[in-house]
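Taking it in order: structure first as structure tokens, then the write-up.
One protein chain omitted, others in place.
In this document, chain identifiers A, B and C correspond to the written order of the chains, with residue numbering beginning at 1 in each.
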Amino acid sequence: MLATDNPRLRVSRGKLQLKNPVLSASGTFGYGTELQDIAHPEHYGGIALKGITLKPRSGNPPPRLVEAVGGVINSVGLQNDGVQDFVEKKVIPLQSYNTTIIANINGVQLEDYWMMAEKLEGSPIDYIEINVSCPNLKEGGVEFGKSPKSIAAIVSGVRKRTTIPLMLKLTPQVTDIKEIIKAAEDNGLDIVTLINTYPAIVIDINTKKPVLGNIRGGFSGPAVKPMAINLVWEARKATKLPIVGMGGVCSWQDAVEFMLAGADAVAVGTWHFINPGIALEIAEGLMAYMDKNGFESVSEITGYTWRQYNE
Amino acid sequence: MLATDNPRLRVSRGKLQLKNPVLSASGTFGYGTELQDIAHPEHYGGIALKGITLKPRSGNPPPRLVEAVGGVINSVGLQNDGVQDFVEKKVIPLQSYNTTIIANINGVQLEDYWMMAEKLEGSPIDYIEINVSCPNLKEGGVEFGKSPKSIAAIVSGVRKRTTIPLMLKLTPQVTDIKEIIKAAEDNGLDIVTLINTYPAIVIDINTKKPVLGNIRGGFSGPAVKPMAINLVWEARKATKLPIVGMGGVCSWQDAVEFMLAGADAVAVGTWHFINPGIALEIAEGLMAYMDKNGFESVSEITGYTWRQYNE
Amino acid sequence: MIQTRAIVTNIRDLGADYFLLEVESPEIAGASKPGHFVNVLIQDSARVVLRRPIAVFDVKSNRVQLLVKSIGEGTRWISLREPGDVVNLLGPLGKGLFDKTDAKRVIMVAGGVGLAPLYYYLTYYKELNIKTVLFYGARNAKSILFQNELLELTDECVFVTEDGSLGEKGLVTDELRRYYLEHGTAEGDVVFACGPKFMLKQVVDFADAEHIECFVSLESFMGCGAGVCLSCVIPARHYSQDGDKYFKLCTDGPVINSNIIDKRYFEESYAGH
Partner (left out) sequence: MIQTRAIVTNIRDLGADYFLLEVESPEIAGASKPGHFVNVLIQDSARVVLRRPIAVFDVKSNRVQLLVKSIGEGTRWISLREPGDVVNLLGPLGKGLFDKTDAKRVIMVAGGVGLAPLYYYLTYYKELNIKTVLFYGARNAKSILFQNELLELTDECVFVTEDGSLGEKGLVTDELRRYYLEHGTAEGDVVFACGPKFMLKQVVDFADAEHIECFVSLESFMGCGAGVCLSCVIPARHYSQDGDKYFKLCTDGPVINSNIIDKRYFEESYAGH
């Protein structure tokens, strides 16, 4: 048995039911099958697919990616073939796999989210991740993620239109993440996922132009981890809902750190590019850590440190 | 003549009058004289001294510093001997230097700022930097920096009590930095300085405790640069006031990048620990860059890129 | 596609900042075809985060050869490897191009390190006994690599240097034009080109004008190298309803038929904004 299937790694909190606590982060794992030679979908507790929108989108002009110290900045801008194509084609090959499937949905207007929820209802996906934190859309996207009011409207509207459990993907670029979470929880949210990328700009001092075709992009990778851990810590104060933590997860040690801070599961994003085989490594590392530290199940790690300072 | 004194590096915008655009960031340059063998105060356009408070403070329990990918996280917590000691002792040796002196003031309550302004009025400092962004205070500090209302109260209160030009040091951890800036400008602010550190936590997975004595600290260093550039870019949209940009400045190239994005001057923080002689190097690099790129004066660099996309 | 820790078996300093790295990897060697590349993990660097894409230069039984020009921190790191060192590779990546076995005459145009992806095609067409003509330009004589091997591998081989220190003086594209002026186009001609953008533009314009099928090997900033991140896109000539359309260089390329590329891509100013 692969470590990824070990029952001690099972996550079961509220609507978050995963065979193990390692997810792929949306946008860094395509539609789940591209990397399967190295990173098999079944190594994951769940796979969040590339963000989709109501209509097809061609995404932002290149360059779409630039390196920075400790991470990368992307401005992909949700290139995708739309929700219709998603339910008709993208999801089909994934159904046979023993993992959960997460559809990451994005809107340029409020109603987009609602209409996508309708389209997804009945499709064989396990979770809808409402992304209100994409910094790469000219309209909508992260703007929705900044106000409790728009969060309430989006979540409640989606909730009415589907029975699929709901995740909400939060932007780190807010004054108070707790009020955002509360607004979402009051309106039927099941699971909190955080963080998305930080808005960032790189300027080439020779051309004197922004490097990215879209000027601004979103920063992710190892450098964001301590900030993400802080936000998981804060989120844990706001809610008892399950939390999926991400932002700079590059090793099983990072996964443990997120869980000690209060995350029920973690997602790997950028580091897929550096080490596509990371999910299995994290599962193996978690097993060894649990053995060494006397944890019977992975859920005992969740919030272990946080509780010492908050309860 | 040292590059640092070259008139082409002069900064003159509103109340920001500096012989060159390189400042030291508060908290990373002590009280100005400690590093003078390597980093002479006169190499700087201005030196922001370690943050002070109304009463002496012993600061946070150690460990106060931890490394992370692309930066450091500190929880020094404003250890200082109070404003009285500051005006009586700390400022005195600096008066003779050909540079500007910036007092960085911090409050646990609103009135602290006002009372410190009164104490500083008449002292030989050139700028007061109101720090509403320290993440290392249990009360006050960054909490004030999050709401336009408290910003308005603090800035207007300080403004009434002193004729010294006012800087406001902003936290990056806000939803909309523009509304903060507007509130400050409406109440008499002269200069915007940004960014302070990002709240961050590191947990040791072996001890299962936060590494920093104060649990949370503030993240700074090279990794924050692209996020800081983005915030300078945004700040430039909100105001025509002079902007001092900082966050990850490690080279003259970084300084140029901040200026192209809209900063009138930059400050070096964390990188003082790695390269204390950096101010002189930046000044020299700026001179060479101006020659190569046909800029007559450093002010021509400011906003060069920003204007192509915003005017 | 696999991820592997390959042992360096040899590294040769070719001068002019070029290095030929050879690693042992039976899996990648076995699966590699012309047009493929590998993604090299750069270690011990504060500035390099992403892997670096490098074309498969040649395959010798279980060994993969990479021709690398040291231009920055990542390629410099590669150039400093020593025999016995371990290099973490992801590959083979890319589409690998094989629909041109019906070519009658293959014209290769290489500028500088642009030789890297073309060399493997030359060995391939040599095996197929298809005629190849190579135009290979570089700054000076020192930067013209593998002269003997190339003379061996090709039917005709024209070296071009900017300073005239070897072969013709001038630009590789001028030699290409001159060749066609002399020999005329022929049914079944295929052009492959790799090099700086302004060179590619000339080649593509020329091939378009002469109606010659043309493939170019392009570069872009890559995240995953494997089709999952959508970072590496190049604008496509055929617009979709929705506006621009892009293809993924890593999985649709990096060697790509030039007729599917939006020509604006070749403009110097092209950066999307």
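As a convention for this text, a contact is a pair of C-beta atoms (placed from the backbone, for glycine too) under 8 Å apart; a residue touches a chain by one contact, two chains touch by 3 or more.
Predicted model, so just to flag it, every value in this text is computed and none were measured.
Note on the undisplayed chain: of the listed residues B:I92, B:I274 or B:A288, the one touching it is B:I274.
In the complete assembly, the contact with the undisplayed chain comes from B:V66, out of B:V66, B:I128, B:I243 or B:M259. Checked against the hidden chain, the listed residues B:P41, B:P135, B:P172 or B:P210 yield one contact partner: B:P210. For subunit C, the list of residues touching the undisplayed chain reads 44-46, 49.
Contact between subunit B and the absent chain runs through residues 27-30, 34-35, 37-38, 50, 55-72, 74, 76, 79, 209-210, 213-215, 221-222, 270, 272-277.
Definition applied: only the chains that are shown with their structure count from here on.
Among the remaining chains, C is positioned farthest from subunit B, on the basis of C-alpha centroids.
Taking the mean of all protein C-alpha atoms as the reference point, the chain centroid lying nearest to it belongs to A. If you average the CA atoms of subunit A and of subunit B, the two centres end up 34 Å from each other. In whole angstrom, the spacing between the mean C-alpha positions of subunit A and subunit C is 36.
For subunit C, residues that reach two or more other chains under the stated contact definition are 46. Subunit A has residues 68-71, 209-210, 215, 222 in contact with two or more other chains.
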